[in-house]
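All protein chains but one are shown at their positions in the complex.
So, chain A:
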């Protein structure tokens, strides 16, 4: 006989549990509708790409409980490696994408190795410092990266794969191509969370010392989570590069890491779809507020502080908790 936590509940499964069971198809459906809801395809693609980088970050921050301030490094590395592979070596787009993901993942593994043994604010600072190191390397290696001018000259106007050709200059088609990768990443993250590994990272987030006493190799688990998170952020980076056909140096700056943290928190750390909601909220604020003041960051920053103080679960997290409470 199985006496599970669920079988002890008398009533029907709460809405949140039913949503959670279908979170991948529901999320993909929402992303499919996005370009038709938002005022422009450009905004939709940005929500998609920044949402995806926040999804990767959320795996580490929201589900494993590690506050990294260095995720720009993986996002940026994915973008640069893809851009350089196409622009300099004429690598086909799909291979360039794979290279970008692999490079970002490898970098995440190394930065993870160096940072994972530190705790709390020290962990945040080590990740910040190491990612700034990557920024300065990119700045110095300007013959490869274009330095302050950014990386250019790798425009991909059509995608070919298995005899299929897609016009990548058509914004709608471009959106759906990128969405296929985002959907695959969402499925992958959901798979991780549903697996026994998901229980382990959750336990580490809740109580690291107890998890260790239970017999879990906490450092190794964190390193795996860090690397997986970096892989997804690198994927977002490669898609960003394909989308914009330029990689600005700023992508590696810690401002970008801060923006990733803000998007994740705005949407709701530890909520599955929250990162896209957070990316949307952030980009919308940036768009709207920058129309009437160049100091949009003050407004966005204030909103962010209000969220941390009064809505710590973020927009999506609060909405889900509220629905579950009814």
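One rule holds in what follows: a contact is a pair of C-beta atoms (placed from the backbone, for glycine too) under 8 Å apart; a residue touches a chain by one contact, two chains touch by 3 or more; residues count from 1.
Going forward, contacts and distances are computed from a predicted model.
Trainee: Unshown chain, UniProt name, "Succinate dehydrogenase flavoprotein subunit", "N-methylglutamate synthase subunit B", "Sulfate transporter" or "Branched-chain amino acid transport system ATP-binding protein"?
Mentor: "Branched-chain amino acid transport system ATP-binding protein"
Trainee: Touch as defined at the start, partner being the missing chain; which of A:109, A:144 or A:197 qualifies?
Mentor: Answering carefully, the residue with contact to the hidden chain is A:197.
Trainee: Which is it among A:40, A:207 or A:302 that touches the chain not included here?
Mentor: Only one listed residue reaches the unshown chain, and that is A:207.
Trainee: Given the contact definition stated above, which residue among A:39, A:163, A:215 or A:294 touches the chain not shown here?
Mentor: For the chain that is not drawn, the touching residue is A:215.
Trainee: On chain A, where is the contact patch with the chain that was removed from view?
Mentor: 1-6, 8-9, 191-192, 194-200, 202-203, 206-207, 209-218, 221, 224
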